[in-house]
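Missing here is one protein chain; the remaining ones are kept as they sit in the complex.
As written, the chains take the letters A, B and C, and residue 1 is the first residue of each chain.
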Amino acid sequence: MTEAGRRSRAWRFLGIRAVTAGDGCAVVEMPTTDDMTNHQGTVHGGFISLLADSAMGRAMASVLPPGTRQFSFDLKLSFVNFVRPGERLRATGRVLHRGRRTGVAECRVEGEDARLVATATASFSVYLPADE
Amino acid sequence: MTEAGRRSRAWRFLGIRAVTAGDGCAVVEMPTTDDMTNHQGTVHGGFISLLADSAMGRAMASVLPPGTRQFSFDLKLSFVNFVRPGERLRATGRVLHRGRRTGVAECRVEGEDARLVATATASFSVYLPADE
Amino acid sequence: MTEAGRRSRAWRFLGIRAVTAGDGCAVVEMPTTDDMTNHQGTVHGGFISLLADSAMGRAMASVLPPGTRQFSFDLKLSFVNFVRPGERLRATGRVLHRGRRTGVAECRVEGEDARLVATATASFSVYLPADE
Partner (left out) sequence: MTEAGRRSRAWRFLGIRAVTAGDGCAVVEMPTTDDMTNHQGTVHGGFISLLADSAMGRAMASVLPPGTRQFSFDLKLSFVNFVRPGERLRATGRVLHRGRRTGVAECRVEGEDARLVATATASFSVYLPADE
């Protein structure tokens, strides 16, 4: 299946794309727009949260066998710098742990100038094909 | 100012509305659509995260004097149930603590049948007008 | 089995006791001492974290069948007020969700004057007897 074909509705809606994915690491990008801004005119943290969750999910998928279902059920973020609309964000997700039923990943979100925008951690529940 | 006039670009983009807000509590709603779905066909956790962040921010704003700037810089979520697109989500944010420079709020996100979808906590940085 | 007999080594070491536990809720207390203080002379957040984790674990155990193993693998805390050594802390843990393999609980930690000291959320991995 092509990379484009694997994009979810949410990814297409927000213009999210995977740049690379494999071996427990995924780089995912999202353009930001005026539609994503809060009252201060900066990008709403919720979109950054969504991007981070996406990068970690893609990283986790890269270490699981086909047919596995997985979803994050815990998400923790620290926002460290503002984002102006128009800036392209890049999130790098990495798997820290992959157990029989759960996994843990972390993520850094950076702006175009490579400044740190946010860090995140997520826990995943994993359902291997044999479990179902 | 009217409620409609106070909606940010992000809120209008996603159809988010405040139902009530005041005294440290805010109820905020968001319709969910097919555009918000992940590969499993359920609503991407990032949108739920965004809604929770929004409800807590609105709750926090209700206890701060006019002219105060505030933003979440820490966001923690636990997802407990899936959401099917089309369902309207309701997030109730409550202020737990409001200090001189920081605040803490919590949130419950529920589906139409009032089942618990997610819980969240956020820390806010607060800049009172006198600080600037 | 008596309540005293069920206290773990860690609980006895720190003087932690369950006041009540049942139906997804547990109230757990811990005295604080000078041995628990940081450089500012207040109780180190780590002990508050330990108490919160304990209360949530006990609450979770109250809704699981005998023989179930469970452990927290995600812990999120917000500290909102300092604690002076000598003060007795009370943590109230509540189960928010109990699934087939995971659970979510929340906790409030209060001081002697019932002021809020910290809030916490934890995710648990649950191994029912039939799983092993």
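Assume contacts are C-beta pairs under 8 Å (C-beta built on N, C-alpha and C of every residue); 3 or more make two chains touch, one makes a residue touch a chain.
Since we're looking at a predicted model, the values are computed, not measured.
S.K.: Using the definition of touch stated at the top, determine which of C:Ala18, C:Leu51 or C:Leu64 touches the missing chain.
M.R.: C:Leu51
S.K.: If the missing chain were put back, which residues of chain B would it touch?
M.R.: Its contact residues with the unshown chain are 73-74, 76, 101-102, 104, 123, 125.
S.K.: List every residue of chain C that touches the chain not included in the displayed model.
M.R.: Interface residues of chain C facing the absent chain: 6, 8-10, 12-13, 34-40, 44-47, 49-51, 53-54, 57, 69, 71-80.
S.K.: Please output the residues of chain A touching the missing chain, sorted low to high.
M.R.: The missing chain touches chain A at positions 74, 76, 78, 80-81, 96-97, 99, 104, 106, 116, 119, 121, 123.
Methods note: only the chains that are shown with their structure count from here on.
S.K.: Centroid of chain A to centroid of chain B, CA atoms only: how many Å?
M.R.: Chain centres of chain A and chain B, defined by C-alpha means, are spaced 20 Å apart.
S.K.: Averaging only over C-alpha atoms, locate the centres of chain B and chain C and give their separation in whole Å.
M.R.: Going by mean C-alpha positions, chain B sits 27 Å from chain C.
S.K.: By residue number and range, which residues of chain B touch two or more other chains?
M.R.: Touching at least two other chains: 74, 76, 78, 80.
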